[in-house]
Structures are given as structure tokens and as C-alpha cells.
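Complex shown without one protein chain; remaining protein chains in place.
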Amino acid sequence: MAEATAPPELIERPSYPTALGASSLRSITLLGHDLVRDVMGTVGFGELAFWLATQRRPSPGEIRVFEAVLAALADHGFTPTAVVTRLTYLSAPDSIQGALAAGLLGGGSRFLGVTEDCGRFLHDVLTGVDSDLPTDDAGWDALALDTVIAQRAARRFVPGLGHHVHKQGDPRTPRLMQIAAEEGLLGPHLSLFAAIGRVHPQVLGKTLPLNGAGVCGAALADLGLPLELLRGFALLARAAGLIGQLAEELRHPVANEVFLSVDLNNRSVAPDPFVPDPPPGGPSSSTIPNTDTTGGRRG
Amino acid sequence: MAEATAPPELIERPSYPTALGASSLRSITLLGHDLVRDVMGTVGFGELAFWLATQRRPSPGEIRVFEAVLAALADHGFTPTAVVTRLTYLSAPDSIQGALAAGLLGGGSRFLGVTEDCGRFLHDVLTGVDSDLPTDDAGWDALALDTVIAQRAARRFVPGLGHHVHKQGDPRTPRLMQIAAEEGLLGPHLSLFAAIGRVHPQVLGKTLPLNGAGVCGAALADLGLPLELLRGFALLARAAGLIGQLAEELRHPVANEVFLSVDLNNRSVAPDPFVPDPPPGGPSSSTIPNTDTTGGRRG
Amino acid sequence: MAEATAPPELIERPSYPTALGASSLRSITLLGHDLVRDVMGTVGFGELAFWLATQRRPSPGEIRVFEAVLAALADHGFTPTAVVTRLTYLSAPDSIQGALAAGLLGGGSRFLGVTEDCGRFLHDVLTGVDSDLPTDDAGWDALALDTVIAQRAARRFVPGLGHHVHKQGDPRTPRLMQIAAEEGLLGPHLSLFAAIGRVHPQVLGKTLPLNGAGVCGAALADLGLPLELLRGFALLARAAGLIGQLAEELRHPVANEVFLSVDLNNRSVAPDPFVPDPPPGGPSSSTIPNTDTTGGRRG
Partner (left out) sequence: MAEATAPPELIERPSYPTALGASSLRSITLLGHDLVRDVMGTVGFGELAFWLATQRRPSPGEIRVFEAVLAALADHGFTPTAVVTRLTYLSAPDSIQGALAAGLLGGGSRFLGVTEDCGRFLHDVLTGVDSDLPTDDAGWDALALDTVIAQRAARRFVPGLGHHVHKQGDPRTPRLMQIAAEEGLLGPHLSLFAAIGRVHPQVLGKTLPLNGAGVCGAALADLGLPLELLRGFALLARAAGLIGQLAEELRHPVANEVFLSVDLNNRSVAPDPFVPDPPPGGPSSSTIPNTDTTGGRRG
């Protein structure tokens, strides 16, 4: 793209810093530790993932909460991500990495995004508090009440509130709060989230469940994990779930039946020409659809 | 995820409408036309892509502008998307689809997003005009001046303005305007974009180029293409470019050298433990990083 | 990974050759041509894709055959790739590139691979002929007969033979042969493929159709395109089709109904523990599944 700005033969040697994996003739280090001596055989996978993401080793309690979150998010049955992974494997069985990647690509704003959205939302509320944070339920309830009222006034949803199946309560929410409390890790994000669960009916006039994706986001934020990567942890959990989906598809396939159930039920309809709304006026009137289907380049 | 809501043996048969491809024992139809009789051998690929996206057949002029946009966006040399496709092919030569998909995944907000952002931005301005749209340069300049002033007041950039290489003008911009004018397709989006190029120095105090990605977004919007898919057309153009990159990598490989230039220049640094900013206070003090690296589950 | 092998400050400057896009302050070149003067407005998209992949400009006849192939492969309705793109968009509407990439990842051995497999197969047969290639149907039939007999003896299928819908003939096959003949581009790959269609019943005892994916591979090989990239052209065609699928999903969505039709029809079954076949014996008897579900790390 751009022209070279350096002399033709030599440039200052670039240098790319990393604290992650490094190898030499005889040793491999990871995060400044000897991989084979300090990591292999002593560090669990959840612990390692936390450590890689924060470059600090988590405490046993942090590991337990983190792995509880991963367990809560790993698999929800035939979600779009699971169906996509199975269909991609059906279509391209030569590429396990493609089937896994395709499923993870569904980990966006709608199905996995709540975890990230909820963690960010709670964090923004907390950082907006200029006094000390509350230290009792009454204080958290007051902050939560202001928060829900403000969202309502702005006609915005409260992330993490509501679930299309668990209308009377998502069982993951109290369980994760309990685990965090057991480990002394029920921090401000979870405290605010819990308070939102207590006070929102006063404002919204109905009781909605605090959903599992949301409480996971609150718990990850309380663990001090980077907010920009909360979705990343949901994706890591889902990667394990999708490998489970692939393993089941290999032995008890459903993808071809799913494909046929769509394909055999296709209904051929007439084209519906797209016209932008509002249709551009003035000089662009020449872009009004021409209907001469004999037209076209070689028409 | 959810419970079945239908009787156990039978449900109303679903039906999935589509105007795209359909097959029967003897024939294949596409967009309501017989594929082999009406499409193969008579419809160019750019024309077909336009037709598939809008379900209306473009005019010869629309095809020429559309293909000029695709040509402008197809390849820019060693962009991140091109490097990614080559490195993925190096690492997984067994999966051409993976190398292509990986490159396209770089087609997001920063490198390919300008096309979509600019088209949307111009469209929003135009739909916000309650009177008739301008019919002469003076009118467009007035609208452009209001627009740039408003963006400046809101401390927002004007999408499509500025380029890190073509600081004195992006050659694609006047050329695409000329082609659109030749075909009678220089519509309101391009007219407003051109006017922004004329008036912005009065507001910003410096002259910035109208970049090629931006003018492509304006041209696609004037073609009446769906704004939600403007990025999609940039991706289609890039798909052709990435296949070119793969073809060149096959015969004149550079990916391994690129990989080594990074890997051999890695600099191992000490871990930098992440602490959220601001660090959560109050109840979550227990999440302050523990520094006992002998800790962990099995420590 | 590896240790630096160069002096700490300076290394010989790397250099990455490319004949594709290049930019300078005032100009952009593509394939050695000035992009705005020689390409935009004069080169069609199919022509450009061919040019990028081969670094030679195709003739009008080559363009017509190439675009006929792309039209034949662009969209087949609700294929797994189309369903995957729609489901990924449902799940992650924030990332058009992800929905497109996910669909393309289905472009593997089973659904798009026939094009590549058939082109390669025919090429291998042709390069194995040490005499001159046949010049009349009788000669091609003789070569085809040897070929089908050899495949049958090796218990291998002939790529491109057979179709699950078009059992009495794929309409794309004769049409593409006709277009290639009209352009003087019916080369040895298509000639051999046609002959296989004529002679295989003598060997297989039944008449199978020459399918469209196969004839496309033969035509692309006759165009002198790189065999390693035949799948890439199928993916390029499909990229246009998938953008059409996305455009239709935006206005006439079916993805949520598809998702629900799977999810609501899930049947929860008991786990089926995997045991490798044959189960490893001897020293590894200790890996026989333990059934103590109270076990596990913290059990």
C-alpha cells in the first residue's frame, strides 16, 4: 500500500514483545514459567486460560468461579452455533477447524453478547459512582433503582434481564452467586446485578429473571477480567461445547436431517425487487429499478 | 433449549420461502429464471451478484458502476486481510476455504468498514432533509457545509474523508464519480460526498482527500443497494482479491518469510498482570490480584 | 518460537514481491496496470477475478465460459452453506463478514469439492497419457473407457458422475459444453468428461448424469486455471450467492424458524460413552472408562 520509507538494504530491526510462549533450543517458557516444570501437570486448563488472559495466576477461588462460568456457557443444546458447526462439518468434513470456527462466528451480539454487554453495563454504572460503592443491600438497591429508572427513561433494556425459557428464574444465577460468595468473590458487579433483580419490578411493573449469560458477565467482571474479552471467555466455553457437538455428530449425526428439513421445505417464490427506503430522489431517479429483464450487459 | 410446544407426532409443516436457487428433476431456476437458458452464458458475474442481492436485474450502466466499485476494492496489496489469508494457507494448506474465510474476517470496521460507514452516513443525512434534495452544486454545498459543521460540533469524523497514503487525493474518487456521471447514476449520495470534498476545508481548516472506500460506499448507495450489505460488496470484491493473493502465494510464496520475520524478532518480556481500571473496590477487594505464583488449584 | 539468528540491531531488509495491488502517493496499480485508468470502468468483475488468479488477462471467450461457471455455482437454494450463513447472521448480526465466512467454511470436500476433484481427476488422466491426446470422439471414448474401467477396478468413484436430484441429467452440463464449444474452449478436460458420460454405462451397467459441479471443474481446467484453486472459484461464486442469501434473510427471514425447528424438536437422550474401536489393550487397560460419575478432580 505505502511506499518504503527506509534505506533499500537495512532497516532497524523490529522487535515484537510478548510474555506468552517462547522457545529456545532446550526450553519452552510460558508466562515467564518453565512450561514443562511449572505448568504441565500442575496447572488446570481453566486456570491456564485465566492466566493467559490476565498474565496473573488466579487464586483457587478465582479458578472455581471462572470454571463455573465456563460450565454455565459451554453448551445449550441446539443453539444456532451448534447447528452451524454440525452443518459445516456435514458440508466440509475435511476441516474440523472450519466447523469449529464457523460455530464460533455465531458468538456475536445476539446469542453470546449478553455476557459482555451485561459486564460492561454494570462496570459503566459502577465507574459512574463518584462516592464510595455501597456496602449493604440497601445501598445496592438504591443504586440499582437509579440504574433501572435511568435505563427505562432512556428506553433501553437492562442487559441480563429476561429469558425466553427460564421465565420464572434462571437456575444458573443463584448458583453462580452462591459459588462467588463461597469464594469471597461476590464483588460490586454481582452485587449490583443482584440488586437489579430485587428492585426492577418496582420500575418495570413485572418481574423478569436475571439470566445466566448476564450473571456470568457480572462474575467475570468481578474477577477483574478485561471487559473487552468477556465475549472471548464465552467463546472459549463454547469451543468446548462445539467439540462436544462434533463428537456427537460423528456418532449420532443429525446435520443431514436438519439440512433436508430446510431444503425439502423450501417454497419457491417470485423475486421481490429491493427498493431503498426512502427511494433516492432527484438526480438518482435514474436508479429506479428497470424492469427490462432482457437488459443487462449483453442484453 | 426450549420445550416442545407441538403434539408429539405431527407439527404443521414449516415452509421456507426463497426467490433464489431452486431445483427440480429437470430444471434449475435462479431468481425466477431458468439458470441454463437465461443466466449461464448471458449474465456477467458482477451483474449476477447485483441481481442476487437486490432481486432486480441491473441496467448496463448500473453494472458498469457496480463493477468499477468492485475493481476499486478488490485488492490493495499486503493488507492485513491479504497477509492473514497467506499465513492461514501456510499453516493449513489443506483448506482453501479456511484461508479465504480467515482473510474475509478482517473485513470489519477498520479496513473495509469505511465503505459501509460512509454510505450509511450519507444516507442518514439525506433522509434527514425534509425539503426536496438540492438540484445544483450550490445547494449540495450548503447541505454539505451544515453536515460537516454538525459532525465537527459533535466531535465526530466525516466517514470517507482522509487517507494515510493518498494525502493529496485518492485517484479512485474522481474516476468513480466520472463513471457514475457517464452512466447517469451520479445520485444524491455521490453529490453530497463530492460537496463535502469541496466545503470541508472551510470548517476543518485543512484539505483532506475523499478516499476510495468512501466514494465506493456513496456509489453503492446511489445504486440503491441495501445499506446493511455495503460491507458485503466490499467483501465480495475482496474475495476475488484474496484468491489472487492465494494464487500468487502458491507460485511466489512470502508467508513463511513473513511468519519468520515476526517469530525471529519476538522479544520475551516479563508478564504484565492485568488490573482493571478502575480496580473494583468495596466488597470485591478480594479480587485484587494475588501474587502467590505458587498458588492455583494444585499449588 | 525460534531464537533470533541475526545481529541485535540490523537485519537484511526483507522484501515481499507482489504483482497485485500497489499504491503510491498519487497512483494505484493492479497487475501492472493503472487501476483507475485501465481497470475501473472497463474490466468486468468476472474478468478481474480471472486476471487476479492467473496474472494474465482472459479473452472475451474465456470470460464468458468463466462467468457461466460462476453462474452455475453461485446459489443452489437452501444448501448447508446458505443455512449456515443465515443462522450465523441470526446469531451475530453485528458481523456480516462472520456470516459470509461461516457459510464459505462449508465449501469443503463434500458440497463444493466435486468441482476441484473432477478437474484434478481429469487432469491426472490427461497428464498420464504419453501419446498425443485424442482428436476425435472415438479416441476420447477409448481413453474414457480405460479410465472408467480403471476406477471401477480400484473401487473408486468417477468424480462428477451422478446427482441426487438431476437423476436424468443435469441441465448445466450440456449448456456449459455448448458455451465452451461456441467460444472454441472445449478442451481436453471437457472432451474427456463428455466421453465418460458416453461410455460409463458399458462399465457400470447404469447411466449416471454428468453433474454440474463436475463439468464446471472440467471447464475451469480447460481455461488453464490453477487446479489448486478450482475450489476457490466455487467459493467466489458462492460468496455472491451467500450475499444474496443474506439480502433475502434481511427482508424475508427464515433463520429463526429454522433454528426453532431444530431446537424445539430436540430429544434429550442418555449419554453414550465413547469407547475407541478397538479399545486399546495391554498397558492402557487403565484407560477403560471409569463409571464413577462421582469421580473427577474434586470428587
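Letters A, B and C mark the chains as written, and numbering starts fresh at 1 in each.
Everything that follows uses one rule, which is that contacts are C-beta pairs under 8 Å (C-beta built on N, C-alpha and C of every residue); 3 or more make two chains touch, one makes a residue touch a chain.
Predicted model, so just to flag it, every value in this text is computed and none were measured.
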Selected residue (touches chain absent from view) among B:V65, B:A99 or B:L161: B:A99
Residue among A:V39, A:L161, A:L190 or A:L223 that touches the chain left out of view: A:V39
Positions on chain B contacted by the hidden chain, ascending: 1-3, 6, 8-13, 21-25, 44, 77-81, 83-84, 87-88, 90-95, 98-99, 101-102, 105-113, 247, 251-252, 254-255, 258-259, 261-263, 266, 272, 274, 297
Touch list for chain C against the chain that is not drawn: 1-3, 13-19, 22, 29, 31-33, 42-44, 47, 53-63, 76-79, 92, 94-95, 97-98, 101, 105, 123, 126-127, 132-135, 164-165, 184-189, 191, 221-227, 261-262, 265-276, 278-284, 286-293, 295-299
Hidden partner chain, residues of chain A it touches: 1-6, 14, 16-28, 30, 35-37, 39-41, 43-46, 48-49, 52-55, 63-64, 66-68, 70-72, 74-78, 82, 95-98, 100-102, 104-108, 112, 165-169, 171-172, 175-176, 178-179, 182, 212, 226, 228-229, 231-233, 235-237, 239-241, 243-248, 250, 252, 254, 257-258, 260-261, 263-266, 297
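The working rule: only the chains that are shown with their structure count from here on.
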Excluding chain B, groups that stay connected where the other chains sit: one piece
Multi-chain contact sites of chain C, meaning residues that touch two or more partners: 1-3, 6, 21-25, 44, 77-78, 95, 98, 101-102, 105-108, 112, 247, 252, 254, 258, 261, 263, 266, 297
